[in-house]
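For this depiction, one protein chain was excluded, whereas all remaining protein chains were kept in their positions.
Entry: chain A
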Amino acid sequence: MLFNSLSFTLFFIVVFFLYLVLKCKWQNRVLLLASCIFYAAWDWKFLSLIFISISTDYFCSIAIRGSDNEKIKKWLLILSIAVNLSILGLFKYFNFFSANLTQLINLFGFSVQPYTINIILPIGISFYTFKTMSYTIDVYTGKIEPARNYLDYALFVIFFPLLLAGPIMRAGDLLPQIASPRKLSLNKFYEGSYLIFWGLFQKIFIADNLAKIVNLIFGSKPPYEGVEVLITIYAFAFQIFCDFAGYSNIARGLGKCMGFDIMVNFNLPYFATNPQDFWQRWHISLSNWFRDYLYYPIALRMRK
């Protein structure tokens, strides 16, 4: 169920109507159920996987907050990270590493068949894994308080507008919006609708049409003309931008209609003046994630 499909449109109209007539607590339950249905529409089998992540981080975080023993806190954090990374590693990267390792071994003259497991990628797995991991780390460092309500926390992780392509919102920003009633207004509805339509335009009109040009060259065999390659490279740059930024805009728009403030994920990245600037404008939530949970822990440990 992609955002730019008829089934999603019907799905959202039903969800939005229910959302409008219900109070906060029931709105959250409808959103949680809707998100589960949305995810199950891709593959219901992976729904259990996402709930393993949700439950691990929910209970680890409460235990971290409740414990006075630094050692126990640390081991709980390690447990949570280990569970999350194992799931991500197994489902997303196992075949990749296996295939590359085999190639490397074969380079040295051995003949080994790659050992791959036959699984399909659970959709959105990196997005929700990063989200649940950042939550537990933030609870551990004392940045945020753990969520007390399991259903609210589950909704934070599986919230359907952000499930497929982010942005990777932090618990500190999104959980309070889930826990307390959202204010709805006609203005927010207009703004949200604008974002949705602008996102759809970027995705369907620009990205999907550029894809036709791009695939013409990327999908054919050499020789190529120089001009063709030049056009294709530029077309591809705008295709991936409009595809991803369009999706992010739709996510923000869907959130806005329901009274949620979803962070900006793309800030005119092609106007960046250097690579550092670029990564502060492209998929901002991911760059920030790596800055806060990978770069800082390493750089701060190595300081001096």
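In this text, contacts are C-beta pairs under 8 Å (C-beta built on N, C-alpha and C of every residue); 3 or more make two chains touch, one makes a residue touch a chain; residues count from 1.
Here is the rule we use: contacts and distances are computed from a predicted model.
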>> Out of "Spore germination protein", "Electron transfer flavoprotein subunit alpha", "Acyl carrier protein" or "3-isopropylmalate dehydratase large subunit", which one is the UniProt protein name for the chain not included here?
In response: "Acyl carrier protein"
>> Can you say which of A:29, A:65, A:92 or A:143 touches the chain missing from this structure?
In response: A:143
>> Given that one chain is not shown, which residue among A:23, A:183 or A:301 touches it?
In response: A:301
>> Residue by residue, what part of chain A touches the chain that was omitted?
In response: 137, 140-143, 172, 276, 291-292, 295-297, 299-301, 303-304
